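The block underneath contains the structure these notes are about, expressed in structure tokens.
Of the protein chains in this complex, one is absent; all others appear in place.
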Amino acid sequence: MTSLFEVVSEEASADTPIRRLTVTVNGKQHTLDVEPRLLLVHLVRQALGLTGTHLGCDTTNCGACTVLFDGSPVKSCTMFAVQADGHEVTTVEGLASASELDPIQEGFKDEHGLQCGFCTPGMMLSAKALLNENPDPTEDEIRWALSGNLCRCTGYQNIVKAVLRAAAGLRNQEDAGEDETS
Amino acid sequence: MTIDEVKIGGLGASRPRVEDNRFIRGMGNYVDDISLPGMLHMEVLRSPLAHARIKSIDVAAAWAIPGVRLVLTGEMMASRNLAWMPTLSYDTQAVLATDKVRFQGQEIACVVADDPYIAKDACEAIVVDYEPLPAIVNPTQAMADSAPIIRDDKENQQDNLIFDWEVGDKEGTDSAFAEADVVSEIELHYPRSHPSPIETCGSIADFDRATSKLTVYMTTQAPHIIRAAVAMVAELPEHMIRIVSPDLGGGFGNKVPVYPGYVVSILASILLERPVKWIEDKTGNLISTGFGRDVYLRGQMALRKDGKILGVRMHTDSDHGAFFSDAQPSKFKIGLMHSAFACYDIPTAHLTARGVYTNKAPGGVAYRCSFRVTEAMFFQERMVQGAADDLGIDQAEFRRLNFVRDDDFPHRTPFGFLTDSGQYGKCLDIGLEAIGYEDFLKQKEEAKNRGRLLGIGISTMTEPLGAGNSREYDILGIKMFDSAELRVHMSGKAILRTGAKTQGQGHETTWAQIVAHELGIPAEDVVVEEGDTDTAPFGMGTYASRSTPVAGAAVSMVSRKIRAKARKIAAHLLEVSEEDIDWELGRFYLRSSPDRGVTIQECAMAAYSNVPDGMEPGLENNAYYDPPNLTWPFACYIATVEVDPLTGVWDVLNVVAVDDCGVRINPMIVEGQIMGGLTEAYAMASMQFITFDNEGNCVGSNYMDYLLPTAWETPGFELHEVVTPCPHHPIGAKGIGECATVGGPAAFVNAVMDALKGTGVRNVDMPLLPDRVYEALTTSSDVSGAPPIKTD
Partner (left out) sequence: MYPSRFSYEAPTTVAEAIDLLRRAEGEAKVLAGGQSLVPMMKLRFASPEMLVDINNIPGLAYHSADPDGTYRIGALCRHEDLEKDAELVTQQPTIAAAAPVIADPIVRTRGTVVGSLCHADPQGDWASVMSALGGSIVAEGPSGRRSIQCADFVNGPFQNLLQPDELAIEAFVPPPVGARSGGYLKLERRIGDFATVGVAVSVESSGDQVTRAGIGLTGVGPSTICAEAAAELLVGQDLNPETIHRAAELASEISQPRSDHRGSAAYKRHVVATFVTRILSSLELATREAA
């Protein structure tokens, strides 16, 4: 049979369990046949070639693999791809539009919230989930919300500043939007 | 009109990082992101036992799994003379175990398959028959008479000793002690810790039969060292090996050594004639790769009753695991441990060091340590705290009394280093002011009366960064210079390549700033590349905070070579002689008529279109820089804490860091480095370590047990600066990446120990976990954290 990392053909061996799934990733729908044991992070990275989501540990601690699953942050290394059937996944590649960066991304860049960049995609998505729910978080609330994402380089202080800046940026955007419609 | 250097991204500009553009989009290019046509995947089978004879390995079931392409064992490697490889410390290391397993997690076999799931299935199907042997987990066990010999593969090895080493003046120091009014003592274990960048190690080996060229994409901080090592080990010619280190998800010294996985993936690619990818899992990384520390330190300080330090004795026992594979300058068996006490004016000192083998992962020098300067400075500041307390002198006063004075440079340290500059007193003053020292001492007293335990810890130090000059520093005989190559295009844009390798330090941003400073070319007009041995000039890589001191200097020097040529071109363009020309940022002009001038860009264009007779066209050069000395950044770190006497839990109240790293190329990046270093200091002081039980089982081989602090536990940091330019560095810069990791831990530990003052406890080993602090408080005894773990 062909490898787990390639889309499995219809002539796969009879005893290898295969499931078909349809998942929307960053707004685009994909239908794939996969083995149930394929982790969601590998679907994203290998089958879909979106390598911005990273793998950093074996024990569901580091959060480098964080994606948004129906808007909620999940550790994609701790879900099977088949569980995403019928659901929506957002990865770091889905943050920026064609023309603009997400305020989260701007915040991280402006406040030096990243160094090696490896934890950054997961960190930004957790931050984005926080801001979607709480547009004006305190420093404590930010640190609490990000406590499932490990960073080895920055010491977190600039990450907190980045999220505060993004929050301010989002509120400005909203205000600007309101001004336009009023 | 003069160009504003900060505006063009020169020195001192907190220029936003070039690297960020791809990282924030998830478009980084880490080794595991790379996919090559026909690529196969390799997994490693690791030993569950710490010390055992291998009686048999049965791989038949592994081969039978569909999708498995190759199963490699030690025996197969041995038939190709690849079961063992040389280390960076003139020892040998097993690639795949043959006769014996010497640490838990050691590589036993490798499987190459169509995907890593299948490779893992096959690893699980391999049956190994082990005969367990007693495991050794600390130097005392290692040197006991009855200890089994771990390295019985080495012909003349009669015991588990690796080396004995000493430095300093024994007689002079003995005399000093004879005259001492007070002798202060301390004994501690700096526990095994691990750099643990979030990204693990990995490689994609791609041997192309058609061209006989081997390309290896690898997580390495030192691609040129790897190329030389691969040439040696794989017996391939150096020019047919290309090492490419792409984006690295952190390094911290973990990605310097040559690991068995790299070697096996290379052999597999050669045998299968297909690319072979090996990406380590986190357990593999923590249990088998280059760790840091695991040193037992004891020492004494001879003191005069007025507070003057008369001499120091130090002894270290270092635990190197099963193979001596430390990445450090070859002349120094215990790294730069003897840089201890460099900021204090101490007339004499003596250090003895002994290294031993144990049944643990090999290494010891890694993890942001500047070649064991972390251990040196931690020991120094713990000793200094104890000494001040023994004399009854205030912590800050005691340090001030003994600091080398500002006008006392160059200064020869008691162990023979030459420091060239420093303002240690000023650094301390700024720190004390920022933390509110006097007020805190009052608060502490009041709190104590109400049963609350507050503490303040100071750590001051200067450390040697920028290995290093060719007289004293080499790795496997290769000198530790570094390099830069700069090519200026006709439009005045440029490409710069160096022998360094960034892992998050921002070289793509900062090296361009040096070029901007030297040539006036805006930093955004300079693209920086590192990491490909086919294109980058030879360098010894980035670790030990050596890149700004050495590679950065090379960038400066090559830029000056370019400027020298451009000057000649300018003279030609202006139709005057060189002596009539002056330089200001980005422009040569006629001294007698400053309005008449040519920009560096115009010189660049002329290099391709209008050079003077006899001159070669083009505007490019390279520079190899052999630093005359190390640089000496210095710092003062102060932490305040409160300890809960009922649980031993301690919280950080404030952290102040005052750093002098000379001229700061990019202040924002410098501060980022310091905060990252302080976090690792906090981590080691509070929760992060690797230990072992009596059977050699590793505790700390995954992120459930090896604890990195999260954003929630990590304190905030208040940063200050002092700037004392390095007198010998072309732009006055020093290293900085590791300073806070070197000096930070003692600030936290000293703070907690200060809160425990009065209990009579001299030492609690890191990490100061709640149960250890509680034990110290309630038993008034020292608490050791050395392995094996205490069980019922």
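Just so it is clear, A and B label the chains in written order, and each chain counts residues from 1 on its own.
Here, a residue touches a chain if its C-beta (ideal position, glycine included) is under 8 Å from a C-beta of that chain, and two chains touch if they have at least 3 such contacts.
Note that the structure is predicted; figures quoted are calculated from it, not measured.
Within the whole complex, the absent chain has one touching residue among B:Gly431, B:Pro709 or B:Gly737, and that is B:Pro709. For the chain left out of this panel, the touching residue among A:Thr66, A:Thr91, A:Gln105 or A:Thr120 is A:Thr66.
Contacts to the hidden chain, counted on chain A, fall at residues 16-17, 19, 35-37, 39, 58-61, 63, 66, 69, 72-75, 77-80, 82-83, 85, 126, 144-149. Contact between chain B and the absent chain runs through residues 116-117, 120-121, 124, 281, 646-649, 687, 691, 699, 704-705, 707-710, 712-713, 769-771, 774-775, 789-792.
One rule holds in what follows: only the chains that are shown with their structure count from here on.
Between the Cα centres of chain A and chain B there is a gap of 31 Å. Within the complex formed with chain A, the residues of chain B that make contact are 16-17, 19-28, 30, 32-33, 35, 66-67, 114-115, 117-118, 196-200, 247-250, 252, 279, 281-283, 503-506, 668-669, 671-672, 675-680, 702-704, 708, 710-712, 714, 716-717. Within the complex formed with chain B, the chain A residues making contact are 1-5, 13, 35, 37-38, 45, 49-59, 61-62, 64, 91-93, 95-96, 101, 105, 108-110, 112, 114-121, 124, 142-144, 146-160.
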